[in-house]
Every structure is written in C-alpha cells, then in structure tokens.
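With one protein chain held back, the other chains of the complex are shown just where they sit.
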C-alpha cells in the first residue's frame, strides 16, 4: 500500500464530542493512516499492571480525533472504507477488571457480589495468531473497536456505543469493509481507536486482545443521504448496528435499520424484508459488556434481488 | 417566603455539560429562586400544537443552568433543599408523541408497529387540582422532573437521567425534600427544569403535566463526601435513585446505593441492610419512558436504629 | 369471625396444575378457611437450618390445593375475597439463599461470581410487629404470596407467577381485598400458600417474613367474564398484576390489563385511560426475585368517573 498522510495525536480524546477542536482535516476521497492507542493507553504492559491501579476512569479508550471531514454537513452520511490495519506491536493485553464484563455484577447490573479476581493477561502475537497458554492459537482478525462521528449536542464517553457508532466492538469494522456513520455536525468529527487483534462474539470478559495500530482509511460522503444508525458493508454482506440495553432492544434497532436499508435501496416492502430476514438474516453479538450492548443484523448480498 | 435572588435565562441548555459557561453563581448556604421552562419550551399551548410539528428534537426539556456553586469540587456532594415550587401558569400540557412512551415502540424498543395516534392534552389547574375530562381531578403535586450536576467529561442530553441526576422524573424531588447529587467538576454545575404539576408512577405515556415554574432552592455542600448516585431525603424517608435499562438494573442500582448509605451512615452491615430493605423497603417507578429508566429505592427513617 | 369449614392437606402441591386431583371443593358464595404452610414447609426453624442443606429443590413453596370451585368454567373469572389471615406461629423465617435474590447472580442471571454468604434469620412476631435486631420493628402486614388458578395445559412450579396468578408476592393480596383470577379449566383449581408477615417492595433478598397461616376466603364466580391477567381490588383501588421479565415488560402487562379494565368497565377510551394512568397511576414492584418478576399497576377509585 502506498504511504498516506499519517494522523496522530498526543492528546487523545475520551469523549465523542461536538465541542472539541479537530486534530486534523481530510477531504472526501482522501486516504489517510491514523495512529491509534490501545484501550488502556498502553498503561498495561505486564501481568502486574492491575487495572484498578494503573487506569484512571473515565480516561479510558483513548480516541484519535476528532478529524474534520471537509464538506460534511448534518444529514449526510460519512463513508469510511477500511483499507488497512497494521498492528504496531507484537503482543496484546486482556484483563479481568473488577465489576466489568459479561459474567459479573457491573456498574449497571449492580449487585452485592464480590468482584471476580482481578487479572491481567499478556499474549504474544506470532505467525498470524494470538498465542494463549497451552498451545491455543487464535487467528489474528484485526479491527477497530471504536469508530464514531460526533453526536449533535452530546459528548459521550468513548466507552459507549450509540447511534453515532462509538465503542461498538464489532469485528466487522475490519479491512475490506465500509462503515457508514450519520453526520450530525459540520465536518462530521470522526474518531477512531481501540484496535483489537481478535475478539469473540460479545467480548465476554469485557476486554479483547487490545493493541496499538495504524489504520488506513478512505473517507467519502453521501451528501443528503441520512441514516439513523451505523451501517456496515462487506463484499458479501449488508449490516446494521444497534446499541442499547437490554440486548433484545439492541437487536431490534439493528433489524429495523437493516429493514429500512432494504426498503430504501433494494426495492423491498417492509413485510418482504421482514420475511427475508426471518429466513436468511444473520446476527452477531458485538459486545454485551459496554454501557450499551451492540448487535449486528446482517444479510448476505446474494439474497438481494438483482 | 421571603424574596430571593432570581436566576433565569433566555438561552436554555439541552445538555448537562461540563463544557458550558455558568449562567449564575451561588454560595453554599444561599437560597435562590430559579425560573424554569416546561419540557416543550412552551411551544405546546393548544391541542393543535402537535409535537411532531412544533418540537425540534433534540432541543427538548430546556434546562436553566449551569449554575456554579462556589467551592464545590470533584468528590463533594451537592445538597439541594427544595423550599418552594410555584407553578407560573394555570394550565398544563401532556401529549402522546409518536414512538415515545411506555406502551409503544420507541427509539430504543424499535418495532415495525405504527405509532400511537398523536394527541395533545391541555388541562386547567384549578383549586389545587389538574382537571382532566369527565370530572376527574388529580391533586397537584409539583416537582422538578430534572435536577443535575454536570458529568465529569460527558455532555448528556437533558432528556436522559444518570448517576448525575438529570431527567429522573421522580415525584420525590418536591418541596420539603433534599436532593444530594455527586459533584464531578469544579462548581458542580447545577441544572434544573421540567416542572410537573402531577405525575403517576412511571410517567406512563412519557409526558406528565408539564408546566412552567419558579423553584426556590437552598444550596449546600458536603465537602469530601462522595456519593455514586443521587440520594433524596424527606422528613420521613431516605431514598436513592438508579437510572439505566432494563428496569431491574435501575432498581438494583438504587437498592445498592441505599444499602451503601445505610452502611456508611447508619451503622448497618450490608447483610442487615439487605434484610431491612427486604422486609420494609419501598420502591417507586420514577420513569419507564426516558432513554434510561429511573427507580427510587426507599426506607422510612422510623426503621433506622436510634 | 364465625368458624368456617377448614381445608388443609398433608400432601402439598409444588405446581399449579390442571392435572392434579382436587383436595376439596367449594361452592360459589361459600367461605372457607385454608391452612397454609410456609414457603420452606417449616424446614427452617433456626439459624442453623441452612437452605442448601434442608431444602429440596424444586419441592418449595408448598401449596394448599387444588380446590375445585363448583360451576367454574373456562372463560369465567374466579373472585376471591380475602376475609382473614391468621398467622399460626409467633415467628418468621427469612434467608439469604445462594444464587437467589435481587442483588446476586441467579439461575437466570447466570454469572461467575461467588454466591452471597448463606444466612438464615429467625424473627419473633410481637405486638403486631416483626422484630428485627437493634430494635427495628416492622409492622405486620400479612398477605398470601401465592394465589393461583390452574393454567389450561401447563403445570407451573409454585415458585413462578404468571397470567394465572401464582407466586406473585404482591402485598395487596391481603385482608379486605378481592383477587380476580382467570378460570382456564373446569373447577378453576385454586391454590394458595406462602403467607408473609411482612414484605418490602420487590422482596429484595428473595425471602420475605415467611410464616404459616390460616386464610379465610369467600369464593365467587363472574360467569362468562374473561380476564387475561390477575386483577385485585381494594376498597380504594383497582389493580392489575403483570409477571414476566424484564421488569419493564411486567409493568407493561400490568398497565395494559388495567387500561383494559378501565375501558371495559368504566367507560374510558384507551387514550383517556392512558392519560389518567400517566398522571395518577401508581405502581408497586411486587417481586424482582422470582423466575418471573411481578408488577402491580393501580389507580385509586376516586379518580374514576361517577
């Protein structure tokens, strides 16, 4: 891949905000490479770096941004093609953080139970795999956990997903795919970060294979085209992402957005689309650990009429 | 009641934000009267003012604020005594807003169903009652639907409740009660608005008896005392408010915060407190219609040891 | 109160079942006194009787029944007036049972957390109060946690509430109130048990003040009148009970059933009823600990048109 202009920062953002000053500006059609920190801002480098000691809530999941997209206006759709993700170190960190994760009481599911034991895991990356103990090798599938535009009037913590994208933790924001995000402020104000070398569905313990990265993106605009929730597209699939709680409501948002897409762009009526998704739709649990959960509704393009 | 300094604004806020400039400043111990708009910024004055036509989402639930409290620092608790609520007009507005409310599909519970019929209701206030049709008279119980401090780094839409207070829609924020809110930024940055002349548990259709008001508050600080979620106190009860989805998680937050209060200030161990609330605790559904639901866990003071 | 025929059993039922043989039969209009065991079948009598050792899941919450109501047919409504509840011992039992309760991982909210410490609490009843440690005295408010008719084809464990009533754990099934339950099989097949001397909203730890009792009930029938969910009536209120998960869905069921009642019997159209409940409705959290949660939607009769 040819070298592209590199965008980096030494002042990361911990919110997706319409109130922040852009750190860079891009033109529609332009390709840039963005340097991203890991979710812990590289404060966890060994099993002794306990999250409760080295992290400083809410200054987590540092974002590179905002990046101003020239010409973007409220009501447009920002199109982000993911051309490359280069992992910039040869190890990843995961952790069991007290009162965080899918199988423990949390800030939202508040209980009297004790937290799970705090633990940090450092895994090497080797030969295309994350190497867990006992010879378990998980293929590297790099993606950006977080991609967002700025909300219209809110500044939302970078740990949270929403209709603006954000911390969706969806493995489909990977190389070869295109992400569409709603534009709600002038310049769209794009953020990204939180690269994962691998992640299971749901990001069960709350922390994937966290890693630093450089991501190469090409930006585009669909002027005057308005979407309500993030949409993803791979060579073979259309996808919509819904984020809220409980998990069935995240799913409902994603299905309704995908049905809207099929109706608007593929000639379906909504009942035909409801039928098609009933029989051939797929759904991925993005995360079930963040302050809002993310679900991905999807349909293969081979099922769309010609 | 003696006259107090009046705080009003002609530029309402639609977020609870650490990024906004204060509109006024108060000293601990000071009593002020704050002028509040109704949730529709008085755009709905007749049954013909349909929300879908006269409202401009997300510019809803206008807040008077932020008000800077001198000396307030992160980690303190802001104490707000509600001394008076004067309703400043003789009618209220309610409405059935498309895709909003407790018994319809919504933005979060996204469905393919049609919206409920859009309707506006204007009710007179007379002789201490809201007068509904057919001679139904609901006693006026004025309270502020919304009271908040600014979150640490987020700016949250004024329709949303959270650990900072916000749009809790809890009838216990009424005259005679004291509201405690966590301070997370210098000056606390207090907001209030959204007076209701009356509201049932849950605010079922999503819109209570909305009204303009003047609220008289005395501000205080508990220095170095940190709370995680809003706490309310009446002459007879201790209360904690939890806000999230689903509703049981809002309840859990409220119970755990109330148990923490009993343990910290009333000499309980947590299992005794768990027992007491099991046998004598009360719970109110604040709202089950906003982007996060609010539940109020409560215990009468007569059940506390001397 | 005059003596009434007493119905008791030495073979309790652990399901609400259309397949069981009646233990007794009553005529509409008849008053009987029913002897009920406590939820632990009196196996817990001291702090040393740990639930994990003395209980035998799923043989819990023993029910007296089924009682055949002569003339009851599917589509009728069974009317049960609660005339008296006599507690038949001078102490109650509560407990923290591993993986059961509102603030712990459970069978349904499955987590990796350790259980809360197992504990049994025995409290004396004295002078109209439950006496907790440290001089805390909770007024006795006796009610039956469980009242049910048989489902049409299912046999449901006696720990579970549903549209047939069941283990609702709602303090409004108390003396002076009337319970209406749907009849789905010939004879209705009524069950009751699980008396509580007191209970807070939500029955937080999962175990109220469990006690043995004799309950005096008068049975009636509303022939050809069909209800979908249990309805309660006090001298001053109408109430409907919804039971499911999550808690907001239990609430929605209760509100919709109550609206149906207002429309069918009190001349409301559904939008008027929706408005009335928005402004004057009340809601109680029955339980948030059983396999299904129960919510009680309620409206005071003084708000109904004459």
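Structure notes:
A, B and C are the chain letters, set down in written order, and residue numbers restart from 1 in every chain.
Throughout what follows, contacts are C-beta pairs under 8 Å (C-beta built on N, C-alpha and C of every residue); 3 or more make two chains touch, one makes a residue touch a chain.
All values derive from a computational prediction rather than experimental measurement.
Note on the undisplayed chain: of the listed residues A:5, A:126 or A:282, the one touching it is A:282.
Although one chain is not drawn, the whole complex shows that of C:6, C:108 or C:265 it is C:108 that touches it.
When the missing chain is restored to the complex, the residue among B:7, B:110 or B:157 that touches it is B:110. The chain not shown here touches subunit A at positions 94, 96, 102-103, 116-117, 119, 121, 130, 132-138, 198-209, 245-248, 251-252, 255-256, 259, 271-272, 274-285, 288, 293, 303-306. Subunit C meets the missing chain through residues 14-15, 17, 19, 58-59, 107-112, 152-157, 242, 244-246, 249, 252-253, 255-257, 259, 270, 274. As for the chain not pictured, it touches subunit B at residues 103-105, 109-116, 246.
The rule is simple: only the chains that are shown with their structure count from here on.
Per-chain CA centroids place subunit A at a distance of 46 Å from subunit C. If you average the CA atoms of subunit B and of subunit C, the two centres end up 33 Å from each other.
Of all residues in subunit A, those that touch two or more other chains are 109-112, 246.
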